[in-house]
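One protein chain is absent from this view; the other protein chains keep their places.
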Amino acid sequence: MTDSSTNMRLKLPITCFILEIILIILFGVLVVYDDDTDAKAFNKNMKMNNSTAGFQDVHVMIFIGFGFLMTFLQRYGFSSVGFNFLIAALSLQWATLMQGFFHGLHEDGKIHIGVESMINADFCTGSVLISFGAVLGKTSPLQLLIMAVFEVTLFAVNEFILLTILGTRDAGGSMTIHTFGAYFGLMVTRILYRPKLEQSKHKNSSVYHSDLFAMIGTIYLWMFWPSFNSAVTAHGDPQHRTAMNTYYSLAACTLSTYAMSALTAHDGKLDMVHIQNAALAGGVAAGTAGEMMLTPFGSMIVGFLAGIISVLGYKYLSPILEEKLKIQDTCGVHNLHGMPGILGAIVGAVTTAVVPKEVYGNGLKKVFPEVASGDRETTYQAGMQAISLVITLAIAIFGGLIVGFILKLQVLGAPRDNACFEDSVYWEVPGEEHFEEELTAVRTEETEKMNS
Amino acid sequence: MTDSSTNMRLKLPITCFILEIILIILFGVLVVYDDDTDAKAFNKNMKMNNSTAGFQDVHVMIFIGFGFLMTFLQRYGFSSVGFNFLIAALSLQWATLMQGFFHGLHEDGKIHIGVESMINADFCTGSVLISFGAVLGKTSPLQLLIMAVFEVTLFAVNEFILLTILGTRDAGGSMTIHTFGAYFGLMVTRILYRPKLEQSKHKNSSVYHSDLFAMIGTIYLWMFWPSFNSAVTAHGDPQHRTAMNTYYSLAACTLSTYAMSALTAHDGKLDMVHIQNAALAGGVAAGTAGEMMLTPFGSMIVGFLAGIISVLGYKYLSPILEEKLKIQDTCGVHNLHGMPGILGAIVGAVTTAVVPKEVYGNGLKKVFPEVASGDRETTYQAGMQAISLVITLAIAIFGGLIVGFILKLQVLGAPRDNACFEDSVYWEVPGEEHFEEELTAVRTEETEKMNS
Partner (left out) sequence: MTDSSTNMRLKLPITCFILEIILIILFGVLVVYDDDTDAKAFNKNMKMNNSTAGFQDVHVMIFIGFGFLMTFLQRYGFSSVGFNFLIAALSLQWATLMQGFFHGLHEDGKIHIGVESMINADFCTGSVLISFGAVLGKTSPLQLLIMAVFEVTLFAVNEFILLTILGTRDAGGSMTIHTFGAYFGLMVTRILYRPKLEQSKHKNSSVYHSDLFAMIGTIYLWMFWPSFNSAVTAHGDPQHRTAMNTYYSLAACTLSTYAMSALTAHDGKLDMVHIQNAALAGGVAAGTAGEMMLTPFGSMIVGFLAGIISVLGYKYLSPILEEKLKIQDTCGVHNLHGMPGILGAIVGAVTTAVVPKEVYGNGLKKVFPEVASGDRETTYQAGMQAISLVITLAIAIFGGLIVGFILKLQVLGAPRDNACFEDSVYWEVPGEEHFEEELTAVRTEETEKMNS
């Protein structure tokens, strides 16, 4: 396992130190507290407090949810949780700057940050972690750090185009987070295609306990998705409505996932891959329309469809993507984030178009401010929503291709084909002491018998 | 393991699809946003926001708490977390409708739902999951779905009788949730009695790591119980008081649980079954009186007793229930939810009777509105509390018996006696790859030595 290229002794420290020092310098030069966080400004203006409760729920999804969801691999738990931790810690700092350039830059030339910017940085980080799911097991921590730096930057560009220039609504990020992260990651893994990956095939699967660890991730993502989709919506009815729509979408999605899993899997038995992933597609698909007057009824239909599409994707589409398009998508992010993200974007555009603005009453200004102010018609807004999906796909695919080529650099220390999905390339891995002791005991005993 | 009756290939998908489609249709016809969630109504009335923070805490208990608490079985972790997930996702949708018929039906003939209805649906779901604990390992997912549909319905009926007709107070659900769920489940498992269950006996126990997974469930239930008991109390002092009473009840319960476990278990060693379960009894027992002026002192006495009763139940009563009454209670829900639930109901009635209303001052109207308005005396209220326990027991026992007989239908696919407590009946279970490889290696090596 001692391969000079995968040895991280100098590469990783140098990269981490340089990145962190650049971040610290940029924060020193550019970043100040916003009015809600600054002692002087707050106590002059006395504006309404943001709550940190929503932030903490999103934070749990990013670090526990994504981290443990990926521990399903039998010998890649350290890397799943550990690299998730590393690249998330980098991404949220870099995202603060990148999103700050576009959203938070004030007339004083400074980036003003507070609780809401922390939530937005976590959102951006989520997108990077989705891409991580596509390349899981096949990349070095160095490649992941480099990927994160580029992806965060492109995420901020795409988000700026959608939310600021086009006035698109996407509170839970069906487009900005899920579609973007999925197709970006799929393109990266396409470029990093390994024809001989079957050399590591026996490790690209779960064992009993690793599936249980992964369920910790699944359940946390599932539970807090209502907080995720509603974290940056306006306070009051949009926040409640988004949480509720997401809740019912996920519940319906769970039933259709179990149904489809039993229907398609071997012998009518449930497949953990489906339960761990497809049951979450309802949250992704409610990301754009969640804050709209989608109704619980509409939300359940969306979730129901998302579960079906996602299981079918795992069963039939993923093998095709791998064989025909050479896209090796370890976690199946296309099925959990890609297709449900597109579904969510479409549902958002359709909901925008078909729900009359009278339904919103005075609440219209919180959901569609430009429609409420008379600057736009709902059909125009719906058009913007649809165009946003196309732009997101374009930036994600193009960006992923470029970044994929960058990550091919030998120096970044990707694992060899026969050492993928294996923690011990980058981690000190302890032995299974007791197990080994007892095996040794058996061996010794038998040998002694042989000799006697 | 391929048994035509337990094969879920068509049964489970058909059931899930039919149930979900019925739910979607009923939601489409009957359900609308409440004033706190609807864009138009909210922005006309501007009422106080409900917080989603309390909801998220309860949600964690339902999906992580109950789900992982039941993973203690060595080969039933997928089913514990997975079936918990499935029936909870169904129950919360069905509960929304059933509780809505009784609580949320407005003059317009619609069910108005919002954050509070989501918490109540989660509460009802908790009751179903308690019953699941009694039958754990011995039922098919199909049986569980059918059980959930009936139990949710009866839960809503009982809750309506108690809270609306009788004006009973039961914020944390000692009666409505715990006593109901426990005795309902115990009756179901009584009817499903398996005389030959010892054929699966070797799987009806824990292994080292499964006990650690179960502790995740225990600790989450323990930590968030203050939020659970206070989730639907009035804002302000009742919410703080309920959280605090529950906190001290649980702390005292934990000490008496450890004491009793060491005292009763083999060689003075602690028994994980007690720690995982009995330490939670203090939360159950504070469910009714938690919002009352029970005082921390009273709460600690209640918790202290609950822990003792619960450990004694596990040690001495459960074996008797199984041998004499033929009640095979896998998780010991009688000890965790049944007896502590009854204790909680009694404590609630006594506290209502003995604490003079002067102690509440102007706060009386939030805890006992009918006493505050002069419609009732505290003794009358206490009588209602006591009667409510009897009604709850009657509906739970009678309902459980009926539903138990329904679940005996062959077509529902219960596992055979020698395949209980075993995931592989209903799940694709991965091998323990490394372990098997090494065992094979030992075998091969030894064989080679033999042959040489």
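Should a chain be cited, it is by its letter among A and B, assigned in written order, with residues numbered from 1 in that chain.
Heads up, the rule we're going with is that contacts are C-beta pairs under 8 Å (C-beta built on N, C-alpha and C of every residue); 3 or more make two chains touch, one makes a residue touch a chain.
Just so we're clear, the structure is a prediction, and the values are computed from it rather than from any experiment.
Q: Of B:V32, B:M260 or B:L389, which one is in contact with the hidden chain?
A: B:M260
Q: Touch as defined at the start, partner being the missing chain; which of B:F83, B:F123, B:F304 or B:Y426 qualifies?
A: Only one listed residue reaches the unshown chain, and that is B:F304.
Q: Out of A:Q56, A:S205, A:T264 or A:N362, point to the residue that touches the absent chain in the complete complex.
A: Considering all chains, including the one not shown, the answer is A:Q56.
Q: Kindly state which of the options B:E20, B:D36, B:E151 or B:D211 is in contact with the chain not pictured.
A: Missing-chain contact among the listed residues: B:D211.
Q: Please identify, in ascending order, the residues of subunit A that touch the omitted chain?
A: Residue positions of subunit A that touch the missing chain: 2, 7-17, 19-20, 23-24, 27-28, 31-33, 36-44, 49-53, 55-56, 59-60, 63-64, 67-68, 71, 77-78, 81-82, 85-86, 89-90, 92-93, 96, 113-115, 118, 141, 209, 213, 216, 424, 426-435, 438, 442, 445-446, 449-450.
Q: List every residue of subunit B that touches the chain not included in the displayed model.
A: Answer for subunit B: residues 51, 53-54, 57, 74-75, 202-203, 205-209, 211-212, 215-216, 219-220, 222-224, 226-227, 230, 235-241, 243-244, 247-248, 250-252, 254-256, 258-260, 262-263, 265-272, 275, 279, 293, 295-297, 300-301, 304, 359-364, 366-367, 432, 435, 439, 442-443, 446-447, 450 touch the chain left out.
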